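Encoded as structure tokens, the structure appears first; notes follow it.
Yeah, one chain of the complex is gone here, protein chain that is, but the others are all in their spots.
A and B label the chains in the order they appear, each numbered from 1.
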Amino acid sequence: MAKVKSLTDLKKIKENFQMKMDLIAKCDAPDSMFQVKIAMATCGIASGAKEVMNYFIEECSKRGILALVTQTGCMGYCYAEPTIEVTLPGEEPIVFGDVDLKRANEIIEKYIKNGELVDGIIPVNYNTID
Amino acid sequence: MEQMIKLTIDNKDIEVVQGTTILEAAKIIGVDIPTLCYMHLEDLDIEHNPGGCRICVVEVEGRKNLASSCNTKCVAGMNIKTHSMRVLNARKTVMELILSDHPADCLVCAKSGNCDLQTMANNLGVREIHYKGEQSTYRVDYSPSIIRDMDKCIMCRRCETMCNVVQTVGALSAINRGFETVVSPAFEMNLEKSPCTYCGQCVAVCPTGALTEKDHTNHLIGDLADPNKTVIVQTAPAVRAALGEEFGMVPGILVTGKMVAALRNLGFDRVFDTDFAADLTIMEEGTELLQRLDAFLKGDKKVKLPILTSCCPAWVNFFEHHFPDMKDIPSTARSPQQIFGSIAKTYLANKMGIKREDMTVVSVMPCLAKKYECQRDEFKVDGDPDVNYSITTRELANLIKQANMDFVTLPDEDFDNPLGESTGAGVIFGITGGVIEAAIRTAYEIYTGKTLEKVDFVSFRGMEGVRSAKVDFNGLELNIGIAHGLGNARKLLEEIRDGKSQYHAIEIMACPGGCIGGGGQPLHHGDASIIAKRAAALYREDAGKAIRKSHENPYIIKLYEEFLGKPCGELSHKLLHTHYFDRKDVIE
Partner (left out) sequence: MGKYKMHILICSGAGCRASASELIQNKFELVLKAKGLENEVQVVTTACFGFCEKGPIVKILPDNTFYIEVKPEDAEEIIEEHIIKGRQVSRLLYAATINKEVVSNAQNSGLHKKQIRVALRNCGFIDPENIEEYIARDGYSALGKCFEMLPQTVVDVIKESGLRGRGGGGFPTGLKWEIASKYKADQKYVVCNADEGDPGAFMDRSILEGDPHSVLEAMAICAYSIGADQGIIYVRAEYPLAIERLKVAINQARQYGLLGNDILGSGFNFDVEMRYGAGAFVCGEETALIYSMEGLRGEPTIKPPFPTESGYKGKPTNVNNVETFANIPVIINKGAKWFSSIGTEKSKGTKVFALAGNINNVGLIEVPMGTTLREVIYEIGGGIKDGKKFKAVQTGGPSGGCLTEKHLDTPIDFDNLLAAGSMMGSGGMIVMDEDDCMVSMAKFYIEFSVEESCGKCTPCRIGNKRLYEILDKITKGEGTLNDLDLLRNLSGVIKDTSLCGLGQTSPNPVLSTLDNFYDEYIAHIVDHKCPAGRFKALLQYAINPELCVGCTLCAKNCPVNCISGERKKAHVIDFEKCIKCGACMDACKFNAISIQ
């Protein structure tokens, strides 16, 4: 990795990364990627987030779903751990709480495959600063 | 340029130098704020002001909480109340809290009547302890010299400062948390398994009965009462300079004659002087110095300089623990206590026509490490120690009190002979710088063959922690180093280890001030000027002596003629010298 030597370098990294993510998020093509973020802070892991993450990675590939599964930090919904955020191409991200393996399966089958919402959605209750 | 600031204490205006604490400022105008954990040994440059006990709190106008006066610096314009209702209530409550976790066995405590906590509780007018509850209980830790009874510890942590900051021994520190906090060797081990050197400085500053010396007076009384035992006693130089304090005499008065009279009254068969053994030590150590110096100057690579004195048993423990790699540097001469014991149980016993096992040798020492030293295996013959019991100045005072003597009015008496005669050189053994001064007086004359006209080496004297001086030995310039306090000793030892030491000879005493400031002396209760007064008394005695050089002591000359042969000879090596051990394991 070349070192970041200036603000311009920093900007380049930012733009490249955003472009990559935009391709994933904003494209509504049928074969585009789904994005799944798993809240993997101590609280999430303690309630089984690791298992859920592995499940998504394995099951998506088994079921032929092109999904980008990543970890992230605490989303703040301790009462509903594990929590995950799913972004369908061209859609607003949706947060699901209390995701055990059964619900994970449901999310893949219903929401990711068919766009059907499933119970247990967590409404985002904060403002971002962007 | 020192900046002056103005403030008000108890309605009195005062101007002080910036950096002055509230406690110091108050003292200037005669306001004596009570303290408990605080300790400032000015003459020795030792200050302990952790602000832990919270007895010294005062009210500072405009401040939300009370300030600990011992470590809060004056700020211009402060308006301080040292005895407002808020302060008095806080102080009393804090004292009640301390007492609520302290055994109420004052009547049978070794420190009763001499206890800072007792005095302070009384001064604060505590008549009831409102807060009652669980009390800390710990097992009592008995070591050969020191007893730790942590139930009585009030966490002032003066001992910790002495052990870690001043002595750099690192045996004692606070462990655990909250109510369970206690000062202890690591892992709550016994002191005996710790790097403790038994210097006793912790005992010397302990405000309560938590740290006391192991009392040997009962054994001693038993031996005195046994008609089959010949009990002889030796007294160290520093004892006579301090014993009077235990009987209300002002510090700095020599009570040699009264002490001898009291010891005789107690029933000792012979009363001798460790100073005699000190003279003998000089003969051996001085000769060893000259031999090593001679070989060194001739280029003998096996010989190392500087030579270090070895009279202080806590110092011996210290280098055996912390610097075992350098155990061939100190002189091999035994300490005066052990030299005395060895001569007493050979030469004297023979002269008196009694068997070794029928003789009990007692030493009165300003020291706690001597208790440990006299029971070391290398100082025993067939299991019989050369010195049977070593008691402290404080224990002797206690014995005298038990024997119903009015010490102050006792008529002066003289030591017995042959082990009671000493020179001025032996007397100053009790002060930092004294051993090396005594050694140089003798070594100079032997080396140069000339008479030393000016025997007072003023440049060796004083209370500075590390001192150095040069002596002209007929054109050979000798560099002399002196350190008292083990922390200072460590500095010189590290120099030697790093090959940076310029000294030919170094004197080391473990206790600040030397033996006069020993762990077995009457308690100074924070007034270190007492130590300087004791030093002055010993220098006076030295100055008043007709003979002031060890090798001129007629009984020493006779001893070599009749018994030992020559200094550092074969018999000397057997009886008067020792060897050291690697005891690094206690610090690992």
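The rule we apply is simple: a residue touches a chain if its C-beta (ideal position, glycine included) is under 8 Å from a C-beta of that chain, and two chains touch if they have at least 3 such contacts.
Nothing here was measured: the structure is a model prediction, and the numbers come from that model.
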| item | value |
| --- | --- |
| Selected from B:Met39, B:Cys74, B:Val94 or B:Leu220 as touching the chain missing from the view | B:Val94 |
| Missing-chain contacts mapped onto subunit B | 50-55, 57, 65-66, 68, 71-73, 86, 89-90, 93-94, 97-98, 100-101, 130-134, 154-155, 173-174, 176-181 |
| Residues of subunit A in contact with the chain not shown | 1, 3-7, 9-11, 13-14, 17-18, 21, 37, 39-43, 45, 70-80, 83, 85, 88, 91-92, 97, 111, 114-123, 125-129 |
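The working rule: only the chains that are shown with their structure count from here on.
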| item | value |
| --- | --- |
| Centre-to-centre distance between subunit B and subunit A (centres being mean Cα positions), rounded to whole Å | 72 |
